[in-house]
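What follows is a structure written as structure tokens; I'll ask about it next.
Removed from the display is one protein chain of the complex; every other protein chain stays in position.
Showing subunit A:
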Amino acid sequence: MSEIVERTLSALPGLLLQEPPPGVSSKLGSLIRNITALSSRQEEEKLIQQELASLKTTVSSPNTTLRQMKECMVRLIYCEMLGYEASFGYIHAIKLAQQGNLLEKRVGYLAVSLFLHENHELLLLLVNTVLKDLQSTNLVEVCMALTVVSQIFPREMIPAALPLIEDKLQHSKEIVRRKAVLALYKFYVIAPTQVQHIQEKFRKALCDRDVGVMAASLHIYLQAIKDNPSGYKDLTGSFVTILKQVVGGKLPVDFNYHSVPAPWLQIQLLRILRLLGKGDPSTSEIIYDVLDESLRRAEINHNITYAILFECVQTIYTIYPKSDLFEKAAKCIGKFVLSPKINLKYLGLKALTYVIQQDPNLALQHQMTIIECLDHPDPIIKRETLELLYRITNEQNVTVIVQKMLEYLKESKDEYAIITLVGKIADLAEKYPFINWFVETMNIVFSIGGDMVHPDIPNNFLRLLAEGNELCAWIMAAITKLAAVNPHSSLVDRLIQEFSTCLDTGIRQQVWELKALWKDAQLLQRLFPLNSSCEDLSVDASLSFLDGFVAEALSKGAAPYKPQHQRQEEKLSREKALNLEPYGLCFSPSLPSVGLTDGHSPSGISVVSGASGNSAETAQKEENRLKMDGIRKVWGKEGYLLKKESKSSNPESISPPLESGISLGEDEEQAGASGEQSLELVSEEDQEKKQLASSLFVGLGSNAVSLMGKTDQTTHKFKRKSKMGSKATEKSSLNTFVDQNHITQTSNEGHSIDTRPFPAQGPGSFGEQTVDAKVSPLFANTNLDIVQANKTSLTFHEAPKTQHVPSLLPELAQYAHTELTELASSDNLSIYSSKVWKDDNVLLALVFVNQNPLAIKSITVKMEDSDSITVSDEGIVACQLLPSAPSLLHCHLQEGMLLLWIRSSSSALSDCLLCQCQKALEDH
């Protein structure tokens, strides 16, 4: 079609010189032709004034027929559209609507609705005509009257029209009912109180057998619910039912748009449900199902599907939260953000901005995309990105974000954009007044914003400056310098007196310095010589004048000075020295010896804690890439926070852009396997982006940690913490089920356990095949590794792989439980988890599945950094290794190594375990 438009335009001049298109009134045609021939605005103005003058005489002439009048009106409409006032014609438009036949009336109504506004005095003259037409038996007249009412009607005349329009709700033609509903909507908007009494009729319209009428009534409900959500909660079920039917394809095919059933209706309903469910758990409960279904059904890759998805996402994040919907919505947002279509990307950013408060980690997942959007050629995308960043500012990233905003501000020419942005920058700068930065930022703001800056901003700026103690200290310093010039000022005395008891130490120091100097005028003058501000000062940066003092101190046995980083390194290396040696699988000789024969077995299951042995080395390798201190806030208000924050705040371990289509886990794994190599491959530009990401997203969704230039410290802390963690003492019981390839680990800790599917993450280790997964808060700092011994993989042959689908132990399956979710898998082994709610506790069941046709001889469960499974240094906990066979689990924690052994009355168990243990030992 666009081609046609183009072709037509190119033919336009020729056409215009020839015949006017058929059916076009010749006078309008010639007017248009004349205008098109003009080259300047002045000429146009002249021509139109002439035209208006001639129109004026025509319309005021008593001899003009209504038919001519109709034609004049169209020309007047055209002139008004071009911006020329034709107020002389207004009254004639009303007359035409009053007196004309159907077609003339139509033009008259159109002209009135275009020319007049609601408070125009002439409008009252139209009311009678409208009322008359509303009562007409002619369908077309009724429709025209309703249209004009919905566009323009004087508020004070509503009572006159209301009963007539109410009647129309029962009209036999649905088009009339539909238009009547919209006319009532108009009344509701301009005078809500006047239509309060016909609520019932709105409900009838909602139940109308015509979908169009029902859809029209939603306009009223959306508005009414916006004004008073609690008043319409009882309708939630109805809206849900309607939406379910629409989504379920129960409407006639006529309503499909690109094979999506009534998309605009769906959007409207989703918006209504959003308002109803906001902050209301019980209402939200009704809505969850249909949201889920809408998300599922919206599959087709078309704009309009995304429109529905976007509404769903917004609704999910507005109503009372539900975690599995959150997950789906998050995926959806991902689709938007990663879409190559700019419109969808824009909406993705908008959605992120919307959900950022509730789910900051979602932004972390898409941080690289966000960074790319900062440099997007479309300024609208850039602005939206800045809006998103504006929402996530905290003390650590505010300077970087404001920097980005200022960059945008410098490029921006759009006045509106500048005003809003200046407001935001000022807002941020005031919120985090690091004084120097604040002043600098505001200087830039004032220089760019100029007159457009809202007057409040400079006022606030000055107020904040005046309040700031730092400023006061600066002034004191200035006064000190001035005092040297004028050594007999009484003002200085007064100031000294007033401020020497000041609470602010900075000011007090300045004052006391001044006081000391003040007594010795000569010293003061020597210190601040007049006109010396331009002289260069020679600064002895090495502080060599202190050499003698230092030498003396050293000779008295003081420790030599070490720079801070050296101190830390030493501290770190001392700690490394503690755990560099891998622990073998030996038993402590001090363990109470228990005979193997009597059924009590110190088992060979060795659970090596995170700070020791191999894992310690892994941890050291990680140091270069993972700085996780303080970042692991696994639980948020809304439940388990989707992870990855550890990557986020970390310049080097940031995930590559997700567009690559490779899941994070795989990427990480590869990175781990190929080690340093892959790091070198990362281009400098990427590095820059990652650096930027780390500084932008620092502190988001976690205990704030600044990573800029502090990597050493943070890794250091991380190491320490992991050691501490394994020694933490907190009582908890640990139940362990062992069943061949199934190992089920349980805990009845107070809090509930949430295991979502986690994208695998973590470093590889020593060239072995490793799949890591992060597990629930139960293992807050734990990585699940499937470490496959190399020799096994050698024996692995090309057997056709059939994915073994695991199931829970029947004993557990009888309880309420979540679906088994794959945590991690390698070629040979998969780990699944499931939550099981038992009567008095929650179990986290881990199921290990052998995907390999070969039998697995042993599985070593290694708990790295078992921070959250806290077991007392030495303790006994009850556990069940086999259902129905209670046993005792002894734990002994020594130097970061956790030893477990089990007592049980069941002899079969011990044999079974013993066998397993011995195998495990052999394999090592």
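The rule we apply is simple: contacts are C-beta pairs under 8 Å (C-beta built on N, C-alpha and C of every residue); 3 or more make two chains touch, one makes a residue touch a chain; residues count from 1.
By our rule, contacts and distances are computed from a predicted model.
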Missing subunit (named according to UniProt) among the choices "DNA repair protein rad9", "AP complex mu/sigma subunit domain-containing protein", "Cullin-domain-containing protein" or "Protein kinase domain-containing protein": "AP complex mu/sigma subunit domain-containing protein"
Option from A:A37, A:L82, A:I475 or A:A558 whose C-beta touches the chain left out: A:L82
Which of A:P377, A:P455, A:G548 or A:P563 contacts the chain that the document leaves out: A:P377
Option touching the unshown chain, where A:L47, A:L125, A:M157 or A:I267 are the choices: A:I267
Candidates A:T58, A:T129 or A:S150 - the one touching the absent chain: A:S150
Among A:L47, A:A191, A:L406 or A:I419, the residue in touch with the chain that has been omitted: A:I419
Residues in subunit A touching the chain absent from view: 1-9, 12, 15, 20-21, 24, 28-29, 32, 67, 74, 77-78, 80-83, 85, 101-103, 106-107, 110, 114, 117-118, 137-140, 147, 150-151, 173-175, 178-179, 182-183, 185-186, 200, 203-204, 206-212, 214, 216, 219, 222, 226, 234-235, 237-238, 241-242, 245, 250-252, 254-255, 257, 263-264, 267, 271, 303-304, 306-307, 310-311, 342-343, 345-347, 377-378, 380-381, 383, 414-417, 419-420
